[in-house]
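A quick write-up on the structure given underneath.
Every protein chain but one is kept in place in this view of the complex.
We call the chains A and B, going by the order they appear; numbering starts again at 1 in every chain.
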Amino acid sequence: MKNIIKKFVEAYAPPGNEHQLREMIIQEITEYVDELRVDVLGNIIAVKKGSGKGKRIMFASHMDEIGLMVTHIDKNGFLRFSPMGGIKVHNLVGERIHFANGTKGVINSEELKSWKDVDIYKLFIDIGVTSKDEAEKLVNVGDSCGILRDILDLGNRIVAKSLDDRIGCAILVEMIHKIHHIKMNNDIYFTFTVQEEVGLRGAKTAAYSISPDLGIAVDVTIAGDTPEPPKVDIHLGKGPAIKLKDVSMITNPTVKKLMIETAIKYQIPYQLEVLPYGGTDAGAIHLTKDGILSGCISIPCRYVHSPSEMIDLQDAMHAVQLGIKIAEEF
Amino acid sequence: MQTNDLLISLTEKSGVSGYEQTIQAQIAEIFRQFTNDVKVDTLGNVIAKISGIGDQCRPSIMVTAHADEIGFMVSKIEKGGFLRVLPIGGVDPRTVLAQEVIVHGREDLLGIFGAKPPHLLQAEDFNKAIPLDELFIDLGMDEQRIRELVHIGDIVTIRRKTIPLLNNHMAAKAMDDRSGIVLMIEMMKQLKRLHINADIYVVATVQEEIGVRGAITSSYSILPDIGIAIDVTHGDMPGVASDLVFELGKGPVIGYGPNIHSNIYDLLVKTAKDENIPYQIEISQGPTGTDARAIQVTQAGIATGLLSIPLRYMHTSVETLNTKDIKHGAKLLALFIERVDKQFVEELVCY
Partner (left out) sequence: MLLKRLTEANGVSGNESEIRKIIIDEITPYVDNIKIDVIGNIIASKNSHLSGAKLMIAAHMDEVGLMIVSIENNGLLKFRAVGGIDNRVLVSKHVVIGENKINGIIGAKAIHLQKRNERTIPLAMEQLYIDIGAKTKEEAEKNIKIGDYVAFVSEYLEMGDDYAKGKAFDDRVGCAVLIEILKHQFDMPIYAVFTVQEEIGLRGATVAAYTVNPDLALIIEGTTASDVIGTDSKYYVTQLGKGPAISIMDRGMIANPIFNKYITNIANNYNIPLQIREGATGGNDAGKIHLHKEGIITGVISIPVRYIHSTNSVINLKDYQNLIVLTKLFVEEVSKTKGLKI
C-alpha cells in the first residue's frame, strides 16, 4: 500500500484538474472491477457487482487536492493567484509548486512590515522567467498548480502533501484489490470524486447517478494529539475514526450504530470523531434526492492542508478492513 | 390534547438536530390520531398524508414545521470528567452560563454549564463573553464513572420546564419550532371540520437548524403543488429595527418576498381578512432562514409560503410566545387550505 500512497500523493490534481491522478487510479483498478466509467465532471465510478439481491453501497474518496489558480501574469513574469479550496496562507510562503505541464516555481511574499499582515493578495509565484512573454510560454491565466513535495516515509508514519484525500483514494484502491476474489452480496460502487475541496461538487452528481442505499466517504480528519492541539479527541495510531458530526453532516444514528458495531465485531480499533469545522463528500451524498443513509471513515491526520500532512499507516490499514466489513455487514 | 398541554409536552422533550428520533416518535403518534398514512423517511422526517375529497387531480399541499432544536454534542471528556461540547445549530454561548442541561449518555444525566465564581474573576473578565470551547459541563461525578456512562458524540440538551407567564404568554426551550408542530396539530383538528379538496402532507422536518436539511429531502420526495413552512420569527424587543420584529399576540406573521409565491401570500392575507383573523406581515429580501428556502427550489420549483409565530429571545432557553398566535395561525392555515382548488394551482404559473 505504501507504493500506491507514494504515487498518489506526489501526483498533480488540483480541483477541476484531476486528470493525472484519474489516469493513475484507473490503471490500478481497471482489472479488478466489473464496470468503470468517468462522468461529466470527471468522477470515476467503478462497480464491483454483488449477488444481484443485495443493496447498493457507495464509497467515496476525493482525488482533488487544494491548489492555486493563476489570475494574473505581471510584466516581469510573476504570477498572482486565487485559492482553490481551503488554503492556509501561512503555509504557502516559501513553498514550491508545479503545474500540469511540469512547470515549477516557488511562492513568496511582497515585503511586509509584520507577518501578521500576510494575505493571499501579497503573495506571488516565481517561475524563474524574466518577462511576461517568457512566462506565457509556460503558463496561462487560468492554469492551476499544486504543492510540489516528495513523500517522507517515517516507517509507520507517513508525511506528504495531499494525504487529504490521497490516503482515502489509496484505501479505496486497496479495498478494490482485496475484495476482488470475495463474493459480496451488495453491489459496491467505488467513486473517486472531483472538486471536493471547492464544495463537495463531484460527490453531488456521482451520488445522484448511483442513488445508493448507503454512502460512506473515506477522508481525513484533524488530529488533536500535538502540542496545544485543536480540541478534538482524535489520535494517530488509535484507529480510523467514525465520524459523528462535522459542519456538512450529522451522521445518522443508524449508520453510527452499523459502523461501531462492525468495528467491535471484527475487533478493529476505532475512535469517535466530532469535528467543529470542515466537511466531506458524505455531506453532499446524504442530502441527495430523498435522502441517503451516509457516514464517513476518517483517517486521523496531523497538519491538514499543510504541505506536510501526517498519518499513521496502521490507521489506514484498519480503515481498509473496516470499509470491507461494513460493505459485508450492511 | 389542548394547545398548552401539547406545547409543554413537546418542548420539554429532547430532539437535537440529527437526533430527533424520540420526539419524532411522539409526533408520529400524535399524527396517527388524524391519519393512518404516517411514514418516516431516511433522514427522519415524519410525513403524514391526509387525503382530500373530490376528483383524482387534487391539489397537493405540504405543510412543514421542524422538530429539531439547537443543542450540543460531547466532543471531549477532560480530566476530572468535565465535558467539552460542540454546538449543534446557532447557539449563543452567552446564554448557557450556569444553565442546566441533560447529557444523553447511557442514561440521561443532569449537568450544569459551569461558570467561574465572580470572586475569582479579574475586572476585565466581566467584559468578555466566554466562547463555547472554553465552557464545560459538570456532571457531579468522578471521571471514571463518567467515562462509563458518557461518550464522545453523546447529545446534550438544555433542561428547562415551561414557564407560564401573564396574558397567554409562555416561555420554554425549543419553542423554535415545536410551537410550529403544535400549530400543525391544531390545524389538523380544524381541517377535520372542513371540506378539504386538497391532499395534505403534514411534515415534521429534521435538521432545519443546521441547514434546512430535512426540508430538502422531504420536498424532493413529496413534490407538492404548494409548500408552506411554519416557523418562528422574532418577537418585539428593545434595540432591534422595527421591520425585523413582530408583536406577540397580534397574530401569526405571513411571509412576503422573493422566497414566497405572491399568489399564496395574497390568499393567506385575503383569508385572514375575510375570516377576521389577526395577522402581521414579514418582508424578506431574499431566501428566508426557514424550510421555505429549500422548498422553493426543489426540482422544477414549488410555490412556497411562510407562516411564522412571533417569538422573543429566540435560541435561548426562555423563548417566549403568545399561545393565541398559535391558535390563530392554525385557523388561518386550515381556512387557507380549504380555499385552495385546482384553479388556484393552475394560476400559480400565470405571471
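Assume a contact is a pair of C-beta atoms (placed from the backbone, for glycine too) under 8 Å apart; a residue touches a chain by one contact, two chains touch by 3 or more.
Values in this document were obtained by computation on a predicted structure and should not be read as measured data.
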| item | value |
| --- | --- |
| Candidates B:Lys76, B:His261, B:His315 or B:His328 - the one touching the absent chain | B:His261 |
| Options B:Met1, B:Ala115, B:Ile130 or B:Ile281, residue touching the unrepresented chain | B:Ile281 |
| Contact partner of the left-out chain, one of A:Arg22, A:Lys204, A:His286 or A:Arg302 | A:Lys204 |
| Among A:Ser61, A:Gln195, A:Thr251 or A:Gln271, the residue in touch with the chain that has been omitted | A:Gln195 |
| Among B:Leu97, B:Leu149 or B:Val297, the residue in touch with the chain that has been omitted | B:Val297 |
| Contact set of subunit A toward the excluded chain (per top definition) | 15-16, 39-41, 69, 71-72, 74, 80, 82-84, 140-142, 195, 198, 201, 204-205, 208-209 |
| Sites on subunit B contacted by the missing partner chain, in the whole complex | 241-243, 256-259, 261, 281, 283, 285-287, 296-297, 299-303, 348-351 |
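Convention: only the chains that are shown with their structure count from here on.
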| item | value |
| --- | --- |
| Distance from the mean Cα position of subunit B to that of subunit A, given in whole angstrom | 36 |
| Parts of subunit A lying in touch with subunit B, wherever the complex brings them together | 224, 231-233, 244-245, 250-253, 256, 272-274, 276, 286-287, 289-293 |
| Contact set on subunit B toward subunit A in their complex | 17-19, 21, 41-45, 73-77, 84, 86, 88, 133, 151-153, 207, 210, 213, 216-218, 220-221 |
